[in-house]
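All protein chains of the complex are present and in place, except for one that has been dropped.
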Amino acid sequence: MMPELSTLVNVVFVVLFAPLLDGIERKVKARLQTRQGPPVLQSWYDLIKLLKRPSVEPSGSFGWLFRLAPAVALSSVLLASTFVPSLLARSMGFWGDLIAFVYLLALASLFLALGGFASCNPYAQIGSHREISLLMAEEFSLAFIVAGLAVSAGGLAFSAMFPLPLKASSVVGVLAFAVMVYVSGARVPFDVAEAEPEIVEGPLIEFSGRSLGLMKLTAYVRRLLLFTVLLNFVIPFGGVLRSSVYVAALLVLSAVYAAFEAYFGRFRTADAVRFLKRFAAAGFVCWLLAVLGW
Amino acid sequence: MGRSTLEGRFRVIDVSPDEVAEVVRELFEDGCYYATGMGVDERPLNGRFAVYHAINCPKRGVYVILRLTAPENRPSVPSITPVLRGAEWAEREAHDMVGVTFENHPNLERLILPEDWPDGVYPLRKDFPYNRKMAGTEGTAGVRGERHDEATMSVPLGPYHPLLHEPEYFELYVREDRIVGADYRGFHVHRGMEKLAESRMTLNQIPFLAERICGICGCTHSAAYCQAVEEAAGVEVPERALYIRSLMLEVERIHSHLLWFGVACHLLGFDSGFMHFWRAREYVMDIAELITGNRKTYGINLVGGVRRDLSGEKIQKTLKLLELAEGESREVIDNVVGMKELIARMEGVGVLRRKDAREIGVVGPVARASGIDTDVRRDHPYAAYGDLDFKVPVYRGCDVLSRFLVRVDETFESFSLVRQILENLPDGEIINEEYSLPYMEFGLGSTEAPRGEDVHMVLTGGENQVYRWHPRAPTYNNLPAVPLMLEGEDVADAPIIIASIDPCFSCTDHVSIVDAGSGRVLWRGPLLEGVERLRR
Partner (left out) sequence: MGRIKLMGLAVSIGKVTERYPFAPVEVPDDYRGKPVIDPGICTGCGACASACPPQAIQVKEEGEFRVVHLFLGRCIFCGRCQDVCPEGAIRLTTEFELATPNHDDLHQFVRLRMVRCVRCGRPFDTYRHLVRSLREVPFIEGERLLLCPECRAKAPLDWLEGGGDGNEG
């Protein structure tokens, strides 16, 4: 298959499957909470409903930034999905894939926060503050992990890193990355930026209709891409087998993460940041091991 | 001191305006606290206005009712707020609703009536028809408090917020992620219940209105009302009825506490805990449905007794459900307590020192978590509590965790109480309907609601009516403590702190008539100073 076509297939798969994955997580959580839970397609139903509705702009907001934020956020995750091999192994590739990936995702978070600031709502301000503090703390750990993995794999291109060589440093790195995937996915206890009972979805509070739909889709795609990169680190083969193993692993991973999410209470922002700073030690270990050649 | 009437549960004392401050100070120093107060328009009777201050003396097992009167042409009595700050809201309420002025009150601003209510119109006076509609005037409020600088952000919490399941308004002043100050404005949900009851309802209709003061602990309100009337009219209540009342009150406490644990988990981001607690609670709801015919509004109390008897078969079913509920609750609680991040978010948060707690007169689990050993069930035994065996848990942590633990202990005491009641249920009648209602007799009924002391004062009206009915829900006493608890805390902790008093806003607000059209001007202006002063 041509790389362009497989890229297209990948992007379409990501967009279609991400909300479905969220629906599955909701079902898993419901089971762990002794509930019936919504249908698996519920997240899709919600999205379709939202995308049909117009968005309302709060008076006193920075209109252009507020309107721009969802579009930029979604575009950045979609751009990331063009070069991350998901359903099909072949995809666009270039030097420095992982760095680009990390920064495109950070860009999406940044625009979520900016959109929140632009709405001028006090809850959104608090939420955006929290989002940024968390982002900073994440970057700190992630920098070590990415560096460690890169040294271990001998390059930053996905072609070099997928899959990773079996070394102590890559095992530690993948495990640490798995934790970062959990954190970046804004899951409890790290969902401080959107804590519903405290600050009412934080940066998202003023978004509605289409723009809220785009923001939600961004969040779903983001989670899926993080899973995908994590899986790519370990799935060793290509072809049809790869695709089915990938999808199955995706479902398992998502169920495991949802189970964790269902059984944790929320951190305070300071606690979350403190945790992440300590966690940077794991990244450091990974990097150290890699440099030592283990 | 003047005339005094001696009753079992309370003592009404006519005090002279010169003495009242001294009497209150002595009572406070003796360990009493301010329970509630009401203004009464007694003009048809004696041409005077009266103020009744109810002061709870738990050590002596008596409520001291200080009655002050003032002539029609100069309705003014000395304020006791300077001596006991717990009286602040009650005096402002009497000022709003009956038009009695309190001399030397530090802040006699409107509390209940909206800012656009016309001056000089007092809805609880007897010459104000219950169905009169008022046109709003120009609001006087709208000025913003200026005490906060640029770096401080004001975060509104309410009137609509997922934390507050009822419309109330907190304004948090936030610097970075820390609360530097908080204001409260409530009374948005006035239902004019007192006026309604006094004007167009009969004696045995009011229990059903009282029950609707609260959607969670309604039974305790109808019980308190019935007790107040029974005290006033000297009604003998059959013993079996008293036991059934206690039974429903304890069932209500269990469901209310389990509900609270669930909500607390949800606020801490642990939704699975919410589901587990509510699953256990469902058995308790089934018990209520089985005994009273409904899950929540039990409708069981009438003056003189209760409406539904318990068959042996129902007792057996109840015991089975109770065992399930207790087992499940125990299992869930034990495991939740083992979750460190939840406990860490409650420990040392939302501190209310014992001294402040005493002065404000907080009640129930909030008081017991601040080291105050008080429980109406033990101090002023009512219903069947005199015959029953239970412990009153007291913690000294003064924080949210202590409030949580008090409720945990209470829940399991209640399970034991329900079992004791079912095992010792006496035989006999369930209601005494042979009584006559005196005219202008005072009665006070109090219960220990899940949220704390619940006080109802009644002046009978003869002819199957009440002349004056003043219910006071526990949250009324607990709310003024919330701004104190919030100060200096993390914004993330505001929800659990506010929830830690298990607030029931509409219950607090039941007392008056408000034109809902003026929602926008309600929460700004002089009130800001009011709450601030309270904090000092």
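Going in written order, the chains are labelled A and B, and every chain counts its residues from 1.
Here is the rule we use: a residue touches a chain if its C-beta (ideal position, glycine included) is under 8 Å from a C-beta of that chain, and two chains touch if they have at least 3 such contacts.
These numbers were taken from a predicted model, which means no experiment stands behind them.
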Among B:E72, B:E103 or B:E331, residue touching the chain not depicted: B:E331
Selected from A:V15, A:A143, A:V245 or A:A259 as touching the chain missing from the view: A:A259
Given B:M339, B:L422 or B:M440, the one touching the chain that is not displayed: B:M339
Residue in contact with the excluded chain [from B:M153, B:L290, B:I315 or B:L422]: B:L290
Which residue of B:M201, B:L268, B:V458 or B:V482 touches the chain not shown here: B:M201
Touching residues (missing chain, whole complex) on chain A: 31-36, 259, 262-264
For chain B, residues in touch with the removed chain: 201-202, 204-206, 208-209, 212, 272-273, 275-276, 279, 282, 289-290, 292-294, 297, 299, 307, 331-332, 334-339
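One rule holds in what follows: only the chains that are shown with their structure count from here on.
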Euclidean distance of C-alpha centroids - chain A vs chain B, Å: 47
Touch list for chain A against partner chain B, complex: 29, 32-35, 122-123, 125-126, 129-130, 188-189, 191-192, 195-200, 262-271
In the complex, chain B residues that touch chain A: 153-156, 161-163, 174, 176-177, 265-276, 279, 339, 341-342, 344-345, 490-495
